[in-house]
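Complex shown without one protein chain; remaining protein chains in place.
Right, chain A next:
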Amino acid sequence: MSRFEYAPAPESRAIVDIKSSYGLFVNGQFVEATDGKPFKTVSPASEEVLAEVSEAGPADVDKAVRAARKAFDKVWGPMSGKDRAKYLFRIARLIQERSRELAVLESLDNGKPIRESRDVDIPLVAAHFFYYAGWADKLEYAGVGDDPQPWGVAGQVIPWNFPMLMLAWKIAPALAAGNTVVLKPAETTPLTALAFAEICQQADLPPGVVNIVTGAGRTGQALVEHPDVDKVAFTGSTDVGRATAKSVAGTRKAVTLELGGKAANIVFEDAPIDQTIEGIVNGIFFNQGHVCCAGSRLLVQESVYDEVLARLKRRMGTLRVGDPLDKNTDIGAINSAAQLAKIRELSQIGEDEGAERWSPECELPANGYWFPPTVFTGVSQAHRIAREEIFGPVLSVLTFRTPAEAVEKANNTPFGLSAGIWTEKGSRILWMANQLRAGVVWANTFNRFDPTSPFGGYKESGYGREGGRHGLEAYLAH
């Protein structure tokens, strides 16, 4: 099949000013790490080194927690909700003002298409701060009693798939509720968190209210295990979530975990077909499939299977894989060599177990980490590609005959984060939504987020909610 060729339309990276090296952001200042080695963050689209970043060791994490404790006791805790709100509104505005720069920086460091970082990630970041800003002076209406209190110091560990959006999901409700935070961004995507540190400085946020410690698993572990952390929030893999739950066992720390998923995206025969195809594509290829709630298991009613598959393949043939900074790019780079290896391995297992693999012909850039949009058919529920989170642009297709069978298959997973339903029938949407054991159910849409809308999973997808009033509750003692 032929497709339109576009001239390159790259977004200029001149707008970002990346320093050659970054320290940790502790107590309002960038400081040198004392007990860790610096590490490099690269652009996954080119393998070019973007900057050198400090690794925070346990002593550095300790300093950050102390700074957060002091800020909680002396400044942020006693401050009126009204003033906390104003700081958060300020931050929301600064993000809007610097949104172009942040979008470019995010796409450079993460590999996601500029179209997504510009139109989805960064606008949602600003919206989250704006939403929670308004809560800061209304906590007594949050539903946890007349005199709600913050936990104190929140230790937060976030993943690399939506670096700045996950930061916003963590920091905005924490600060609104009156907590102070120490946040660890993922080791492959620290740059927008460090840009956020500058934004805190520009907002004159009191020192110690937000601290950013960069590093890998060791740093995260030191933070989660620090005895003076009152509240732990983690987003990432189910395995690390389990380890986090174990490490806080026997303490009084409050915990919320937002972990993996293997969402069913369920297509009924009466679904609006064009919209559905776009929704399937958005469900699994959005952000290269690096989405915990990705619609990675497509369940198609048998009567429309042939048509859906044919149209899906045709649409996949028009997806543009390449330079994340090109405004026409649909699928950017896989975030890291390690993640690419994992996607390749699971895809190979899919083939070995007998599923049929298909990708459109597409030319991948020579440098960087790339994986073509891929669909597996002939997948059974026992196949590993139908059970395990691949976290890449890989879709497994299964079929069903009746709504009851769709429910049975959709719920047949230890995860329970999200699900999708495609049908024109409103009563069926609500019946299905009622049956599905998942925390977020999208009908005739997928991968849609909003600061007012609680997000989080059932079962091994974790516990607690982020977003909305319920997301605020997670940061109030109760």
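Heads up, the rule we're going with is that contacts are C-beta pairs under 8 Å (C-beta built on N, C-alpha and C of every residue); 3 or more make two chains touch, one makes a residue touch a chain; residues count from 1.
Methods note: contacts and distances are computed from a predicted model.
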Record-based protein name (UniProt) of the chain missing from this complex, from "Isoquinoline 1-oxidoreductase, alpha subunit", "Twin-arginine translocation pathway signal", "Putative spermidine/putrescine transport system permease protein" or "Aldehyde dehydrogenase family protein": "Aldehyde dehydrogenase family protein"
Option touching the unshown chain, where A:18, A:31, A:216 or A:245 are the choices: A:245
Touching residues (missing chain, whole complex) on chain A: 127, 143, 238, 241-243, 245-246, 249-250, 252, 257, 259, 414, 416, 426, 429-430, 433, 438-445, 448, 450, 452-456, 458-460, 462-463, 465, 468-470, 478
